[in-house]
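Worksheet: one structure, shown below.
Moving on to subunit A:
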Amino acid sequence: MEVLTNGFLLGATYALLAMGLTLQYGVARIMNLANGEMLVAGAFAAFWAFTANQISPFYAVLFVVPLAFIFNWLVYRYLLTPLVRRAKSQGQLEVDTILATFGMSFALVGIMLMLFGGEFFTYSYLAEPFEIFGSPYGLNRVVACLASVFICGLLFWAIYTTRIGMAMRALTSNPDAASLVAIDVPRMSALAFSLGGAVSAVGGIMLSTFLTLDASIGVVFTMKALIIVIMGGVGDIRGAIIAAMVLGIAETLVASLIDPGLTLAAAYLLFILVLLFKPEGLFGRKAI
Partner candidate 1 sequence: MKQLTQLIILIGAMFFAGLSSAAEPIKIGAVAPKTGPLAGGAAITQWPNIQLWAHQINARGGLKMSDGSKRPVEIIEYDDRTNPAETIKAVQRLATKDKADFIVAPYGTGLNLASAPIFAKYGYPHIAVSAITDKTGELTKRYPSMFFTLGTTTAFASSVVDILKAMRDAGEINNRVAMVNVADAFGIELADSARPIFKAAGFELVFDKSYPLGTQDLSPIIKGAKAASPTSFVAWSYPPDTFALTELAKIENLDVKAFYTAVATCFPAYAGKFGASIEGNLGAGGVNPDAPELQDYYKSHKEVTGKDADYWAGPVTYASLQVLEQAIEGVGNTDRAAVTQYIKDNSFKTVMGDWKFNNQVIDQYWTVGQWQGGKFYGVGSTGKAGQKKAVIKKGW
Partner candidate 2 sequence: MRFSGLRAVDCLSFNVRENEVVGLIGPNGSGKTTTMNLISGVFKPTHGDIVLGDRLISDWSTREVARAGVARTFQLVRILPTLSVVENVMAGAVFGSKRLWGRELNRYAIRLLEKVGLGEMINVPTASLTYINEKRLELARALASDPRLLLLDEWLAGLNPTELQIGIDLIKTLRDEGRTIILVEHVMDAIRSLCDTCVVMNTGSKIAEGSPQQALSHPEVIKAYLGEDHA
């Protein structure tokens, strides 16, 4: 039970990591390797708010979300749109965006270094025990988990019930057809990309309450998010959530029952197995 609860908490954290990338890759078709840096930037903002201004990280959400949204919109509009226009095929777009966003991740690390320096940053917020089923868990983790559930729920609601959400789903399944039914593809993609960036930044805020981060750690989170998104099936929020849970629980199981030294290896193994036996992801459709 303890293991499962722990796995659930971790899985929820992973879902938070992956949600932003799901939107960016699934809808906007941008395999954003700078996603982790966005997350670290969000964490930085929370750290700064907490240590310099004694603002609770949860209030930091209020200014981080619009800032991240605008920043990502600018990135999409001015850096990625030219690539989208230039690409002759989906494959070429993927290669181009992978390279471009990798460059961006470097540039973002550089900017964060300039602004904040290279030290580790960490603070204590809600680092108190919280009992679930009789065993203690970090309250900050539990809160992050709740936030994750809330954000996933919100996105779920938005994607499956609103008009914009429907447009996004249309875009995910077929961008060409979407443009035929009068969906403004560039604008919708930009929206999804920016929203994804904002969600990642919020994820960073949550993570900063219990992880020790530094400016160049973003790539670790990008990697995890990529695995989850691909395991879940591209552009499928449900898939991403389930993949995150599966990964979280699997890692905790391996760490508790076999050897903590093999947790990440187990994660990759799971990833390979999913790809080999269900190449379109847990929830993905078969490519036509």
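A quick word on the picks: all candidates are chains of the complex that A comes from, given by their letters.
Heads up, the rule we're going with is that contacts are C-beta pairs under 8 Å (C-beta built on N, C-alpha and C of every residue); 3 or more make two chains touch, one makes a residue touch a chain; residues count from 1.
Note that the coordinates shown come from a computational prediction; the quantities given were computed from them, not determined experimentally.
Every option in 1 or 2 belongs to this complex, yet subunit A touches just one of them, candidate 1. Residues of subunit A touching candidate 1 in their complex: 2-3, 6, 9-10, 13, 109-110, 113-115, 117-124, 127-129, 136-138, 210-217, 220, 224, 248, 251-252, 255-256, 259-261, 263-265.
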